[in-house]
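The complex is shown incomplete by one protein chain, all other protein chains being positioned as in the whole.
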Amino acid sequence: MMLTLTDLLVASIALAVPVLVAASGELVGERAGVLTMSVEGMMLTGAFAAVVGATSSGSALVGVACGALAGLLVGVLQAVLSVTLRADQIVTGIAANALALAGTTFGARLLLERGTEVPGFARVAVPVLSEIPVIGPVLFRQTGLAYALIATVVVLGVLTSRRTGWGLAVDAAGEDAASADRSGIAVLRVRFGAVLVVGLLSGLAGTQLALSEVHTFTDNMTAGVGYLAVVAVIAGSWRPVGVAVAALVFGLAQALQFTLPALGVDVPFALLVMLPYVLALLAVAGLVSHSRPPSGLTKPFVRLGRAT
Amino acid sequence: MSTTHPPADAGAPGALPGSRTSITTVPALALHAVTRVFGTHTALDSVDLEVAPGEVHCILGENGAGKSTLCNIVFGALPPTSGEVCLAGEPFAPSSPSDALAHGVAMVHQHFSLVPTLTVEENLLLGRGRARLRPDRRGLVVRLAEIEETLGLHVDPRARVGTLSVGARQRVEIVKALLDRPRLLLLDEPTGVLGPDEIDGLLATCRRVAAAGTAVVLITHKLAEVMRVGDRATVLRAGRVVGTGPLAREHGGGRSVPAPSGPTGSEPSWRDEELLEAGDLVGLMVGRDVSSLDPLLAASVGVTRTRAAGAAPAHVARRTAVPDDTTPPVLAVHGLVVETPDGARRVDGVDLEVRPGEIVGIAGVEGNGQSELVAALSGALRPAAGTVRLDGQDVTRARPARRTALGLGVVPEDRHHEAVVAGLSVTTNLLLARLHRFRRFGLLDRRAMRAAAAELARRFDVRAASLDAPVSALSGGNQQKAVLARELSLEPLRCVVAAQPTRGLDLGAVDDVVAHLRATADAGVGVLVVSSELSELLVLCDHVHVAYRGALSAPVPTDAPDARERVAHLMTGAAA
Partner (left out) sequence: MTAPLSSPTAATTGPGPSARPGSRSAPPRPPGPAARPARGATGDRLRSLAPVLVPLAAVLGALAISTVLAVLAGATPAEAAAALWEGMVGTPYAIGSSVNVAAVLLLVATGFLVAHRAGLVNVGGEGQICLGAVGATAVGTMLPASVPAVLTLPLVLLVAALCGAAWGSIAAGLAVRRGVSEVITTLLLNFVGAAVLVLAVHEEALLRQPVTSSETLPQSAPLVEAAHLPLLGVPDSPATVAVVLALAAAAVASLVLRRTATGIRLAAVGQSRPAALRLGVPVDRLRFSALTTAGAGAGLAGGVLVASAPHVLDDGLSSGYGFSGLVVGLLARGSFTAAVGIATALGFLVSGGINLQLAAGVPASITQITESLIIIGVAGTAIWSVRRSRTRRRAAPRTALGSTATARTEVSS
């Protein structure tokens, strides 16, 4: 029993990492006032590009670079739409997701052959630490990419905390863009940059999913994980620790899909697939009234000619 | 974007024998033929302006005269359509506020430029060039101490801006503007949200800042402030400069900086101009002779004249229908408490009565619970305790629709968001609350609706190109008249609650709004007016309560000779 619990935790951390990485990017975007619904599309595009890059070059690292770049490109598209063109963030985000889904499906038909070996990342056991019972394997037997991404998330959290000028600029742009602008902050640049961060991290999250976990690309392989990342930000009340906890919970819920059947527990698969989304629904339904999103979220900024 | 600057001017020799406040001849700020066009509307029409270093230059004008547009152009928030701005003789075309800040132009915004969720320190660290990875917190502390020492402005760096009073916020706003030692300080209607004491403090700060050599531009529509603090004034009307000149010194005005003694031969640069007096400024602002001015209009620009002053036109004369205390009130509020979701008391035990035919005012600096009180009266907010009775019926928890049916008209404070649905037609907006009357076979009888709307528009003089056009196409005054038309034509109508009914309107529209409210009261309806314009309330109301921190003072009769002083005193939170 001990062993299976450990297995569950290992799997849940592994599945939580993509959610965590994408959500911490999304957190920066939302704090800056841009609701990026296209995390799902960025992840999927990142996963696709990572697999294409890794198979065609034979190097997993090239795959990572491709995945990051692809996420960044979708980020550029979303930033131009949301920030520069002041388009509806929700609508364009969902459309970008549909584009990514159809585009990667289309691309997979043309570029990927089934059964090809995909270079990926294997689990690395950190010496000594991984020997600790339960916690050891859970935390210290992940892939190298996962360690790198978790480090990235921590660094990002520090760089955009309220202690830094950047963090203040991000919060100001999202909370009160007009005041930030009058204070001399380049609101559009801050927001554009924040969406690029979302793109980069979401692309990496997709890469992690494809190269560390699944080791291949399948159509719609993210299957809504990107939306879970968006919800994790809401459920985590726009606070880094809360977001991380929410990401872990969603990861755990997803992991049940794979671990429970393996344990021989007879639960219809569809119910397990449903579980993370039901949890996410409960989270937003129960938590939203206690927390407050950045006031400027989804509101495009334009310097109004006339003072109102 | 702008015309090229004649370079010869930039280094103009200091041949001028002495300006009033500075020896330099290069104005800190100069506007040459600055024009700004919005669509078909010319907000600024070839405006010229010069502001010397160390001078407090007041820019006066009614709402919509172009004052804010001018400010925004200088601060880089808005490019001019044509014309040229010079800063210390150099052409200056800021592309953004950030750019303007970099050139030493700072601005104190009417509604502040502070992020409420951040602390004071964090807000101050936000400024241009400071938002780098590791902000200079120590440097900020030093500079804050310096500002406190020279200007007496104290701020608490750790306080969250959202929890500060309006006065304290404005202090933060001013400190923020002064952090980088600007050459030019713009203040856009800075006194609108302040109480009398805070206004005094602000004006004194203006003088001190100017004394240190900074050019100060004070934008206001309140004459009294101009006369107390200004060196020069420029009056804008409908986007044009209609007059400019040095100000006559107000007798007994305690300025900290020597004011000019007047036009003498020793000041050749001013010899062509005569000193501006308060009366001149009013005449310029409204475009009429001040002696013909309705005292109410005069009041709204800051010329103090209560009804007791006598020579009021007939329609301002004291109404005869004022009821005595024995008439039962149409609106009776007892022990009303309104709390925010986090438990803060915004309205704290308010008692209030309005009798038929009476006009009751609620004065006070904004943010003392007036908005929440009106929301509770109109049914938008649930009170935590207390009762609201309308004509004897308890409506404390009634829906807005029921209150309307019982005869409560409400003119909301936030016209664009609460009073009208901007995208719907004028007709729809006029009739939205009574659509059920136009039902025929389940569908709406559009012809009958048009006829009814046309009749209302005629009665209330709502001028619209078409009643089918969206209400947002109307001017502010006509929108407000449309709201009045809807609310004052209710049947039955027993009581009207009007929140800031004249805000943002030009004087003609103010006059109309006030006339309608008076006529309504004369018809036996109780009227409650909430306004931050004390002078207006003193002219309009029978008696005035003062809101302070969620509580109301006892009523002050406006015909008492010292009504203004008593109310102003109450606004500072002192007991009557």
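Chains: A and B, in written order; residue numbering restarts at 1 for each.
Everything below uses one rule, namely that contacts are C-beta pairs under 8 Å (C-beta built on N, C-alpha and C of every residue); 3 or more make two chains touch, one makes a residue touch a chain.
All figures in this text were calculated on a predicted structure; none of them were measured in a lab.
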Kindly state which of the options A:G120, A:P137 or A:P300 is in contact with the chain not pictured. A:P300
If I consider the whole complex, including the chain that's not displayed, which of B:D231, B:D280 or B:D511 touches that chain? B:D280
So which of B:A102, B:V337, B:L444 or B:A551 would be touching the chain we can't see? B:L444
For subunit A, which residues lie in contact with the unshown chain of the complex? 35, 37, 77, 80-81, 85-88, 90-92, 94-96, 98-99, 101-103, 105-106, 109-110, 223-224, 227, 230-231, 234, 268-271, 273-274, 277-278, 280-281, 284-285, 288-289, 292-293, 295, 297-300, 302, 304-306
Contacts of subunit B with the absent chain, listed as residue ranges: 6, 9, 12-16, 25-26, 32-33, 35, 37-43, 45-46, 48, 50, 81-82, 234, 240-245, 268-274, 276-277, 279-281, 283-284, 289-291, 340-341, 378, 380-382, 399-401, 404, 410, 412, 414, 416-424, 428, 432-433, 435-436, 438-439, 442-444, 446, 470, 472-474, 476
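By our rule, only the chains that are shown with their structure count from here on.
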Dist(centroid_CA(subunit A), centroid_CA(subunit B)) in Å evaluates to 46
Can you check the complex and tell me which residues of subunit A touch subunit B? 159, 162, 164-166, 168-169, 171-172, 175-176, 178-186, 295, 303, 305-307
Which residues of subunit B touch subunit A in the complex? 38, 43, 68-69, 71-72, 75, 77-78, 96-98, 101-102, 107, 109-110, 112-118, 122-123, 125-135, 176, 188
